[in-house]
Each structure stands twice: as structure tokens, then as C-alpha cells.
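In what follows, a single structure is set out as C-alpha cells and then discussed.
The complex appears here minus one protein chain, its other protein chains still in place.
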Amino acid sequence: MELLLQILISGFIIGAIYALGAAGLTIIFGVSGILNLAHGAIVVLAALVAWYCALQLHMGIYWGGLAGVAAAVVTTYVLYALVVLPLSRSRQMAADELPVFLFVATLLFALILQGLLEWFFGSTPVATPALIDGVIHIGGNTVPLNSVLIGVVAWMVLGGLWLFISFTRLGKAMLAASMSPRGLAIIGYDIGRIHLLVWGLYGLLAGIAGVLLASFIGASSGVAINLTATAFTIVILGGLGNVLGSLAAAYILGFLGTLTAFLIAPSLREIPGLCLLIIILYLRPQGLFGRH
Amino acid sequence: MNIAYAYWRTGLALLALIVTACLPAVTSSYYLLGVLTTAFYLAVYAMSWDLLFGYAGEVNFGPTFLIGLSAYAAGLCNTFLGWPVWVCIPIGTAAAMLGGLALVGPALRLKGPYFGLVTLVAVLLLGHAITIFSGYTGGEIGLALRDILTLSSTGNFYYALGLMAITAVVLRIVVRSPLGLILEASGQDSVATEALGFSVIKFKVLAFMLSALFSGLAGAMTVFYFGTASPGTVVVVAVTVQIIIATIIGGRRSIIGSILGAVFLVVAGEFLRPLGELSTTAVSILALLVLVFAPNGFISVFGRRGAR
Amino acid sequence: MAILEVAGLCKRFGGLQAVDEVSFAVESGEVLGLIGPNGSGKSTTLSLLMGVVRPDSGSVQLRDIEIAGQPTHAIAKRGMAMVFQHSRPLHRQTVLENIQLALLPDTIFQLCRAKQLVQRAREVADRVGLTAVLHQHPDALPFAFLRRLELAKALAADPAVLLLDEPFAGLAPRETREFSDLVVSLRGAGCAVVLVDHNVKAVAGLVDRIAAMHAGRKIAEGTPEQVTGNAHVREVYFGKSLDTTPQAPTARTEHDGRRLLETRIESVHYGQAEALRGVELHVDEGEFVSVVGLNGAGKTTLFDSILGFVGYRGDIQWRGNSLDGVKPAARASAGIALCPETRALFLHMSVRENLDLGGHALNRQARVEQRDQILKLFPVLAERASQSAYTLSGGEQQMLTIGRALMARPRLLLLDEPTLGLAPLIIEHISDALEQLQQDTGLAILLAEQNLTFAVKHSRRIYLLETGQLRWHGEADRFVAEVGADVL
Partner (left out) sequence: MRSSKLNRPLLAAAALATGVYCVAGALPDARAADAIAVGVIAPKSHILGQAIFHAAELSVAQFNARGGVNGRKIELQEYNTNFSAADSARAFQRAVQSDGVVAMVGVFTSEVALSLMPWSSRLKTPLIITGAASSQIPERVHAQPERFKYVFHGYVNSAILARQGCIVAHDVFTNNPRLKKYDRAVIFSEDAAWTKPVDAAYQKCLPKAGMKVVDHIRFAPDTSDFTPIYSRIKNDHANVIMAAIAHVGVKPVVQWHQQQIPALFSGINGQAGSSKFWDATNGATEGVITGTPGLAGAPLTDKSAAFYAAYKKRFHVDEPAYDAYTTFDAMSALEDALGKAPNTSGDALVKALEQTDITGVLGRVAFHGLNDKDAHEVVFNEDPKKGQSFVGFQWQHGKQVIIWPPKLATGHVVVPSFVAAGH
């Protein structure tokens, strides 16, 4: 019972952070059809900048966190303006090869970013200070308040995202763009601006995920590729472009990993997720919750 | 067909080969030979990858799955069974070809990025397997082999050059042959190719086998060149990235392009060494610039029509 | 003796019965035209024959051998060949090499080209008139030559049955004629041809028989004249009756004659294919104008040009100002609303959300008012206001598309095939709504239709678009008399 509760609590927090990262990724895919491999690097960038500003520049954890998020947004726009846009407009390749080129280009961007991060911050992992200290006891389990706060913040951001998409005109336009960009264009929306919005939102989500990650378990430039892989697994499992599906997949993956670690062996944690991914890809390429 | 033109081209390729082969006589820098040896193995990886990507239209993000399988199969045979190098290399290659066969199923069923993801997962699983069986594989530390190809830098240079030349010639013959024509057609539009009476499966299997053959050979020879097999040299995603970058910046669907790309990548890395830890980043930036502004690679800069 | 015999062919995609109990037979040297409106299942039928899609049930016999369910390449080897509508030749190879590809045996053991291969490829090329361009690369060729190249590849193996999927789409009239002649010449070689097109007229001169399809079923078969005369076919194509004279001018309110839209499009190209050429038309304020033409005539391209989704040569003017360099979003905001044929609805959003997005530029109060008005116009939408768009029927979706477009209070409504695939009752309904709309708001409408009844009933003026060019222009009342019979 205690064990089950522990699995639930732990899965709740990890799942929320996973979901946060993957939500942005899946929105980008929904609207622009781009699989962004620089995802992990951007998340790590936010984490490292937050750590650096908070501790090395003594700006405090809140301003540091803000700086981290801002850095993620700026970098995302750099990626969009310098890599994605020029490639999308390039006439030098066949249209059906564009996704592969974008794939490779974002991968290169990730490498560049990772190299710069390593050069500036070093490759040693870091963690930002806890936002609040103390622990609470839930059914015999000791849970740090900080972890609870992180879970709550992650869920608040996800809730905010949901509110934004469901209740604001801009959010709805964004969602609409993922269903029919053409439909949006004919009712007078400038698709270019929607893209800008989506990339900004993505940067914001990735940034917040990074800052929370830095506080929860720490980050280093080396984990970027793992973060990308996890986010991808989630996005594919949840169905590309499906935000709610990503949420569910994040939790499935979070609990699956936690269960494996609890019940079988901690060293096998990643393997069931990868196997599930292969099986899903084989049987249901549109993902567990894919619409199309 | 312009016969004179074909002769010209063969002649030039031969000339380039001879010039390169004479290099050990001209330079006394074993270091340069060492750099080129690595570049040539990378070129073989790149050419094999391009056969799948450029010609057969398969987005394979796991070339290191094949390379790693071969490297570890050969390495384990040598370390634990004590078999000689020239037995282990074919065994490794066979393992890679089995791996290639295992990829054909998903390749036929899944499209583009989805297939890419399966191959990526295959690599991750291979990495996990190496960790789990670290008692045999040495885990992250790697496997120390009993034997190596040869101690001589010049010898290693010629082994690598030889493999690269053979790969280039064979792949060139294949892609220029009727076989290559069918392969390219099935990569571009498999339904229409089927409708012309070709059973596409057969040709996909062949493409995977050929790719696995050469990347397997190169993978096994690489570990016998280094003397160790470790995930960092033959499995990790960074190696895949190098292969993809080499192919794309060299110019996809081009044998000479892959070679140019690989040599550029390795040599540029050495040239930029004064930049210290930023040298890899600088290479990535260069590669990204090429990708964005000349997506068809170096080869397009030399006056070739757009490889659409 | 029939060389190809199809009996009881069925195919279901999810909830859609795409092909339903289709049977026909073709003899050697015979050309069969398979016609039907979009979505009638004719292309799927071809795919089933070729084995690209596996049939659920039914039999396909080629030279008395059952081939249904076999893999495509096996069917191809038995003597079936197909020219796909969208095909991609190998761009880095020459025309000659592309043809050689089709002549190769299906084996992996071939590293050298057989000597006679080139000779045979030349012969095939000669047969389809490609001799002059043998050494050129496909992307340097005009579109019509690419079609011929595809035909050459299909003919290379000397097929017993040749399947052609919309062979004339994107071809200029002269090219269409030349290509028709090519197909006719095959008849002499004893090849059976099954040809899919929308258009009875385009194939009439070349086919021996026509089978008409609608909603997955074969609804008529016979000579072109028989099929054209068939009441069911006429209804499917033109609605209840073509003889309806234009109704009382209630539908056409007085318009003040000010010019709203004027196009002077010189040409629009998709790659090599020319989609439009010399299209000059205009719509005045409050006017109802139709552009009629069959599928592939260029109607959708015309609308895309007006909204700026495709590049065009020439000029389009909106209320006297050139739209040159104006983005689609700005054109839409200026008062041009498009209801595309694909509808482009936000399928996973509710009806209300779809409408609200359409009126995003209005303030809250105006938006609510406008929405109420539209829900009054289409009461069925009011009932479904909180349902997701994908749960709506086709007719309701069409209403929603129109409603969404109207939310922006446009000056001009572009309607692309609003009646496509809809039941007559729903069409009536939409028809009434449009009339009321014009009366109430003085909105100008430019309609693209192949349903002539619908177009003639509402329009003041009609343009006839054929293969990318304007063929006829005039008052709606004159249309039936002057060109009506000619269109079918």
C-alpha cells in the first residue's frame, strides 16, 4: 500500500514534468509538422541558465528561473528564424525530403547548443536550490515539499495551457492551426504569426520544464539527448500533435518506468518504455491516442 | 551514354585513388594517415547509409545498430573465443546483416520518421543490452580485443583505403546498374514500382543487406583498428549524427559526396582543434550552414544539377 | 471473350463503403470509360484492380485467372499496367533510362544492362512520341511529356489491360487530343483499356463503353450516348433537371454595379502543369456569379489565386486596388471569404468554436450577433452548437463552412463546390439559405460548381471554365440554350 502510494506520488511529479516538455513538442508538430530534435538541449539550457543566474549571479531562484525560461524562448526563436524558416523556404530540395532535412538541422542545432553549454557551464551536472524546504508525510512516505510544489507548478502550467487553448481566441486559433492551417488562413489569420506564437509557446513550456527539472533532479548538458528521447517517446505514444494524448502517454511512461524500477530492477527502467514504443509503432503508428 | 565521358570519370576516380594511395610515400606524417584512416571508415559508414537513405528512401536513424552489432560480435569472438581477426570480421559482418534483416520488417510497414524512430530505439536497446551484459561486453568501459589489424599506420591506412575503394566501386556499380534503377524507383514511389511488376520487398531486403554488409565490415575493422570496442566509438547516437552529417553535407545520392563529406568532417575537426572544446561545435555550425544554404551538399557546389 | 472480368467488387474504408458490388467486363481492344463525380469510388476501383488496395470481396479475372487479393507486382506480371495520376519519374535519370526501368526483369541479379534493352526502350518511346526527348531529364520536360513517359512505362511490358487514372488532368486541349489519339492507337494493338475520368465529354470520343459510378456503385453502363441520356446519371451530375429555367429574379437583388473583384490572370502553373490560362472575370457588388466546369477545370486554382494561396502571373483587383503582394490573411480580412471544397473545418472543435474563430476580428458583441444570425440561417447548426465538427453530416459541415466564412461579414463569398456529395434535400436547404442571405445582406457570391442546376438557378452570370481556360461567358438564361448540352 505504502509502495503503491509512493509509486503514485513519484509518478505524478515526474509525469507532470515529462508532460510539460512533450506538450510543447507535440504542439509544434501539430502546427508546423516539425519534429524538433533540439528539444532536450533547450530544456537543459533553461535549467543551466536558471542555475547560473540563481547561484552564480546571485539573482535568487525566482529571477533565475525567469531568466532560464527567457533564455529558452530566445533560443527557440533563434532556432526558428535561423534554421527552420530558411530551410522551409528553400527551393533546393524536394518537398517530401524537407522533414528529414529539418530533422537533421534541429539535430545539428542541438549539438551546437550542447557544445556551447558545455563550454560555458561545463559538463558537470547541477541542481538549483529547492524553492521551499521541508517535507510532508503522506501515508508513511516522506515527500519533499519542493517536489510537491514542482508537481503543482507543472500542473498549473499545464492547466494554464489548457485555459489558453480553450478560452482565448489566440489559443483557439493555435489549436485550429493544428487541425487545418488552411482553414485558419481563409478566415484571415496570418499563419506566419501563428507559427511565431507556437514557437514562442514551445520555448516557454520547454523553459519551464527545464527550470523545474533543475530543481527536481538537476541537469547537465549530457542529459539533453536523453530528454529528447523521452519527450519523443511520449509524443509518439500519445499520437503526434495530440496534447491530451501526450499527457496520458507521459503518465503511462512515468508509471511504467517507476513500476519497473520498483518491482523488477532499477537498471531496467527504460526498457519497457522502449519496447512499448516499438510495439505501438508497429501496431498503431498513429500512437495510442492518435486521431488520424 | 557518352562512352568517353564514362571513361573520363573512371579515369579521374582512379587518379584520385592513386594520388591518395601514394600519400604514405609523400608524407612522413603518420598522424595524417591516422586521421584519414578514421575518415575512410566514416566514409564507408556514410556510403552504406546513403544507399538506404538516398537511394532506397529509408530514413535509418540507427546505422550504429548495424555497426555496433558487427563491432561487438567480432570483438566478443576475438576476446572470448580467441578467434583470429580474419575470422571475426566476417562473423561480425554476418551479425550486422542479420540485424539489417530484422529492420526490413518495420521498414516495409512504417513510413519515414516512424521507421527512423524504430531504428533509433533499436540503437538504444542495443546500448542497454551492452550495459546489462557488461560482464561480457565490458559495459561503458568497452571491450579490449586481443588482436588488432596491424601495428603499422601505413598498413591501417591501406586497409581503410582499400575497404573504402571497394565499397565505393561496388556501390557505384550497384546504383548505376539496372538494380540501382529499381532500387531508386522503389524508394521514390514503391506503389508505382510494384505496378511495374517489381516485388519491392526483394529489393528492400537487398538494400538493407548491402548496407549492413559494408557498415558491418567497416564496424568490425574499426574495432580491430582501435583495439577496443566501446559504445562511444560504435554505438552512441553521436556516431549516427556524424554519419548523417557526412552524407548530407557531402551530397546525398552520391558516392563521391559521402567520401568528401566524411573526409571534410574529420579533417575539419582536426583543423579546428585550436578552438579547443569549441571545435566540435564549430564543425556542427559549418555543417548546419551547408545544410541550410546548400542542402544538396558539396557535390552541388561542383556544378551538379539539383539532386531532386 | 472478356479479357478482364470484374464481379461483385467491394471495398470498405472504416465507415465508408468506397466500392460497392461493382461488376463489369472489358474485351481485348476495347476502351472502357469509368466516370463519376469526386468520391464516387472510381479511382479506388482502379486501385483494387491493380492490387494496390486489397478488395474485401469480389472477383477480378484477368484472362480467366483470378487475381483479386494478389500483390501488385504479381498482378502486373499477369499483364495489368497502370498509369497513376500523380507519379514521380526518376529525376536524375533520362527519359530513356526511365523507360528502361519498366523493361527490366524482376530480379536482383542484374548488374549490366542487356543489349537489346536500349533498343526496346527506344521502340516504346517511339510509340508514345517521346523520341525527341530521349536524353532529357524529366524535370526539364513539359507536363504532357511526363504523362507520356508514364504511359510509355506502363506500355513497356506489353500489358493486356491498361488502367489510366484521369489521364487528361492538367493537360491543355491540344495535348488532351494528342493523348486521346495515343490511347485510341492502343486499341489496334489489342490492348484493353480502363480509363477513369470525371468527364463524359472528354472521353466520349475515345471510349467504346462507359460505366458511370456514384457513391461506390455502378449506376449505368452503355455507350456514351446511352449513359449521357440516363436519367440517374443526369441527376447525379446536374441535380434533378437541367431544364429548369432560371427562377424568378428574387434571388438576384438589385446590385449597384460597382466592381468588387476583377481578375486578369495570365497563367498559373503547378510545376510543369498549367492550371489556368488567361482567366479574366469580374464580380460586381451584390452579384451572384458562377464559374462552372468539371473537375480539374481549374476552379479551385482560380479561388486559390484570388486568395493568394498560389502564385499567378497577371493581376487581381479588389475594389479597384491590386492585390499584388497582399497576403492571404489580409485578403480575407479585406472581405473575401472562401468556403473551400475540402471545407477545411476545425474538426475537433465545436460548431460554436468554429464559428467564433471565423468572426475573430469582430468585437464580442458583434460576434455574438453575427453568430445568432448565422444560427438562424442554419437552424440545424444551433442544435449542434456544442458538438464537434467531425460529428456533423456532410451537409451540416457544408453549412458550417459557409457559416464560418460569413462570420467575418465578408463582401464576397467564394463557394467552391458546396453541393458536392450532398443529398438533394440538403442542397435545397443551402440553396434557400443563400437566397435569403443575398436578399438580406447584398453579399456578392462567386460560386464554383459542376452541378449546373444549382449554378443556373442562382446566378445572374455564368463563366464556363474548361481545362484552365474560360470557354464561355454570359447571362445565366442563355447558358442552357447555348452551351448546356455541350457540357455533359
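Couple of notes before you dig in:
So that you can tell them apart, the chains are marked A, B and C in the order they are listed, and the count of residues begins at 1 in each.
As a convention for this text, a contact is a pair of C-beta atoms (placed from the backbone, for glycine too) under 8 Å apart; a residue touches a chain by one contact, two chains touch by 3 or more.
Quantities reported herein were computed from a predicted structural model and do not represent experimental measurements.
Taking every chain of the complex into account, the omitted one touches A, B. The omitted chain makes contact with just one of the residues B:75, B:138, B:187 or B:216: B:138. Within the whole complex, the absent chain has one touching residue among B:228, B:247 or B:284, and that is B:228. For the options B:15, B:87 or B:289, the residue in contact with the chain missing from this view is B:15.
Even with one chain removed from view, subunit A keeps its contact list with that chain: residues 2-3, 6-7, 9-10, 14, 55, 118-119, 122-130, 135, 141-144, 146-147, 217-218, 220-221, 223, 226, 257-258, 261-262, 265-270.
Residues of subunit B that touch the chain left out of view are 2, 5, 8-9, 12-13, 15-16, 19-20, 23, 26-32, 34-36, 38, 128, 131-132, 134-135, 138-142, 144-145, 148, 151, 153, 226-228, 230-233, 238, 256-257, 259-260, 263-264, 267, 269-271, 273, 276-277, 279-280, 298-299, 302-304.
Operating definition for what follows: only the chains that are shown with their structure count from here on.
Taken as a contact graph, the chains are fully connected, with every chain touching every other chain.
Centre-to-centre, using mean CA coordinates, subunit A is 32 Å away from subunit B.
Subunit C has its Cα centroid 46 Å from the Cα centroid of subunit B. Residues of subunit B in contact with two or more other chains: 308. Per the touch definition, subunit C reaches subunit A in the complex via residues 307, 309, 327-330, 332-333, 337-338, 340, 342-349, 353, 356-358, 360-361, 404-405, 407-408. Subunit B contributes residues 173-174, 177-179, 181-182, 184-185, 188-189, 191-192, 194-200, 202-203, 206, 253, 305, 307-308 to its touches with subunit C in the complex. Those residues of subunit A lying in contact with subunit B across their complex are 35, 82-83, 86-87, 90, 92-94, 99-101, 103-105, 107-109, 111-112, 115-116, 118-119, 225, 229, 232, 236, 267-268, 270-271, 274-275, 277-278, 281-282, 285.
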